[in-house]
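What follows is a short report on a single structure.
Removed: one protein chain of the complex. Kept in place: all other protein chains.
Note that the chains are named A and B in the order they appear, and that numbering of residues resets to 1 at the start of each chain.
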Amino acid sequence: MLKDAVETKTTYEIIKDSAVEAGLTQLTPERIQTVILETLESETGPRLKAYVNMCVHCGLCSEACSYYLSNNKEPRFAPVAKVKNTIGEMIRKKGRVDNDFLRQAVQIAYTECNLCKRCVMYCPFGIDVAYLMSIVRRICHKLGITPQYIQDTAHSHAATMNQMWVKEDQWIDTLQWQEGDAREEIPDLRIPLDKNGADIMYSVIAPEPKFQASLIYQAAVIMNTAGVDWTMPSAPGWDNSDMAMYTGDSEIMGRVKRAHFEAAMRLKVNRIVMGECGHAFRSVYDVGNRWLSYKMPPVPVIHAIDFYYELISTGKIKIREKFKEPVTLHDPCNVIRGRGLMEKSRYVVNAICENLVEMTPNREHNFCCGAGGGVINCGPPYKTRRMINNKRKAEQIKETGTKVLISPCHNCHSGLEDICHHYELGMDVKFISDILYEVMEK
Amino acid sequence: MQDSKKWDWSVGEKTIQINDWNKSYVWVEEYQTSPDGEKIGAIVRVDEESSGICINGDLFENTFEKIWNFRFSPNGSATALVADMDEWTVSVDGMVWENQFDYIWDMRFSQDGDVTAVAFQKDGKYGMAVNDTMWENTFGNMTGMTLNRSGSKSAAVVQVVPFSEGEISKFQKGIFSVCENGEAWDGAFTNIWDIALDDSNPVTAATIRTDLYHYTISVNNTPWSTTYSCVWEPAINPKTGAVSAPVKTSSGWTLAENNHLIWNRRYKQVWGHQYLPGGKNIAAIVSPQFGKWTAAVDDNAWTVLFNEYAGSLTISPDGSHVAIIGQTDGKWFYALDGKISGMHFDRIWEPVFSADSNHLACKVEKNGGFSIVVDGKLFSETFEAVWEPVFSPCGKFVLLKALNGGVYLRKVIAVDQI
Partner (left out) sequence: MDSLFNFVYGPMLWVAFIVFIVGSIYKLGSFLIQTRSKEGQILSYMSFKYGLRSLFVWILPFATVNMRKHAIFTFITFLFHISLLLSPILLVSHVMLVDESFNLSWWTLPDLVADIMTIIVVASGLFLLARRLKPGIVKYVTTMVDYAVLLIVILPFVTGFMAYHQILPYKLMIFTHILTGEIMLMAIPFTKLNHMLLGAFTRAYIGSEFGSVRHARDW
């Protein structure tokens, strides 16, 4: 029994977000209707109509959703209900919806759906609820009612091409600082900047230089030990993350992705390897590229899991001594359902750890971390509710009985840390690289 | 700029041994070559405390705690960003600037190499320094630095309103402006990107976003009256000073000039457009259908389509030829005037035209070795590394700079011998 099992019965309430409230004051019924109808007309097509019209309300998607399961199967949290209470109503009422409706739609689309696509695997018609929620977010973006924290992140992307207002000198300085520190360990270690023609451009998300510079240190040690021909760009385009994708600001998403791809093209690398981030992978591999008219990324994009698999399976990285303590492994939606890396992540974890205890369910069917899809980025106002919404995930993790939780995704990592703390699971959340760095031969 | 007429264009090979550099230094960083190919240099780690710049085997007298971004300028000066005690400055041929900064980056040269500009941060304030002269005004943040070809104008997007993270309404009202040669434009926009500076016209243009939804072009701080859902980088007509940019309309991307749509066709993407010399024609990278890429000249898209990528649009000096590089199924090609190269490569670099516009060469990688392709013919030798080729002023010879087995090679090859 989890500590908060009782609290989860708290009544549902609409959380006040200053940016949403400020945005609502600027809206008129005419403006709301125009934006909704124009967006539906100019940015959607038969796919959306088919999804909404053919759904027979069978409810089979409900148990796919960890929000539904975490909230004692309260109907409003089922994917089909979220569709009905957002885009369904917008279509049914032909855009004539009021502020109360929009407040609720914002909360549902931005904070009660991680766009994890688990429910897509549970719908007989394959209705893509994540796509439908993305359309709701697009409409909310155009109405100017995006939650404050994630909107600020989108602003950062627009102004700096990175997620965290990292200034251009801070980025390069951080790389050189990590390079300097790592030389205490490996004296001739380098983080080669702007090396034209390198095999790999390594890209990260802005929280790494901002708060978690040790991850850059670890990556540099892994790259140097493996003898990889790599580089990092000194100019904007180094950040692969993308909260604009999640606010619904497609234009900024496109601009940020273009900068990322152009950084790789300018450096003439063979491929981009990205750190352990899921949403960034989705944005570069699956979503942002499409907005730019790239069917697939113009330069191959390799997620860290895939890259570690390559380094270990080819013997470029050798393991000195496996991590002894039992570990469990979280399957992030964006690289498992989004890229099929479930066997490779297990190969890597089994190569570096002695005892992997699986969560149940796992692989494509794993429960979402509850943080992804921009949900955690909506910030403190929504945190308490997020913890309630993550109860099922907490139970799933607790059932493994392990004390170490590996999560090869930044958003998952942060969300799982919140869960472990809130539900007092006493677990240590780690990236693969944390353990790999610890157990590899250097 | 180095006058390439004065270079040694006699057919043959010069070599420089670089094998022993690795023995002399703790490590040797990426090699750089001078435009005339007579010099090869690199940042080298001299000892645990200091780095230096080694050129043709000789180490510059000055060494520093940190050095990065070493390059030869177009006039052949060995230029790098250097620091001692966390005070950064620019080193040119071993001589350092007088100004010192808390950090410098984004080093740029004028076309002739006589002007060197960097972005700097000093006491938390940002600006540009051009030939050791700092902008008069500095700002809370700065992005998108640029320098025009002649080096007479430097500009960047600067933050002109105090701002803290999370202040979303202040951001949307506008906190950014364009700073040109140290003077910021009046007012502010929500976002500014891609400043275009001209050499012959008093025109500065940039892409702006006036709120979260409306994009347009601002010319000398006056926005076009029409806005679009998205706009990419502007270009300035070298003859007339007119400004054009790719714009997104409800039916797709196209090109607008001076506030009017000038292309009729709608594309899935248009970007990287350039005026041909004379200013009468425009070429751009376009995606005529989803996922397919090519070039278009004056709204006429080439029929050759690449499945994955097209870029590096290059126009010959006389404007008679247009070349791009492109990728299909992981293989790289170039296309010249709408015709795809017969050969494909593992990688290909920017096309290079001869001064008479009659020849085209590219650095390429094929089967793990590097070489050059000239007028569609692959040079028979491959190397561990090559630099981008340079044609002689007469166009009859090509300079190949390469590395093999610890030896730097400067080869002059007759174009008709390839």
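To be clear about the criterion, contacts are C-beta pairs under 8 Å (C-beta built on N, C-alpha and C of every residue); 3 or more make two chains touch, one makes a residue touch a chain.
Keep in mind that what you see is a predicted model, and the values were worked out from it rather than measured.
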item	value
Sole contact to the chain not displayed, among A:D286, A:E310 or A:E417	A:D286
Touch criterion as defined above, residue of A:V35, A:C113 or A:I127 at the omitted chain	A:I127
Interface with the undisplayed chain - residues on chain A	44-47, 50-51, 53-60, 62-64, 68, 73, 75-76, 78, 80-81, 84, 120-122, 124-128, 286, 290, 295-296, 336-340, 342, 361, 364-365
Chain not shown, touching residues in chain B	289-291
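The rule is short, and it goes like this: only the chains that are shown with their structure count from here on.
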item	value
Chain centre separation in whole Å, for chain B relative to chain A (CA means)	33
Of all residues in chain B, those that touch chain A in their complex	26-27, 29-30, 45, 48, 66, 68-69, 102-106, 119, 121, 126, 141-143, 165-169, 171-172, 176, 190-191, 193, 209, 212-213, 215, 229-230, 248, 250, 268-269, 271, 287, 290-291, 293, 307-309, 311, 327, 330, 346-347, 349, 365, 385
Complex contact set, residues of chain A against chain B	19, 22, 42, 141-142, 144, 148-149, 151-152, 155-156, 158-161, 165, 167-169, 172-173, 176, 187-188, 190, 192-197, 234-236, 249, 251, 254-255, 258, 265, 268, 270, 292-296, 298-300
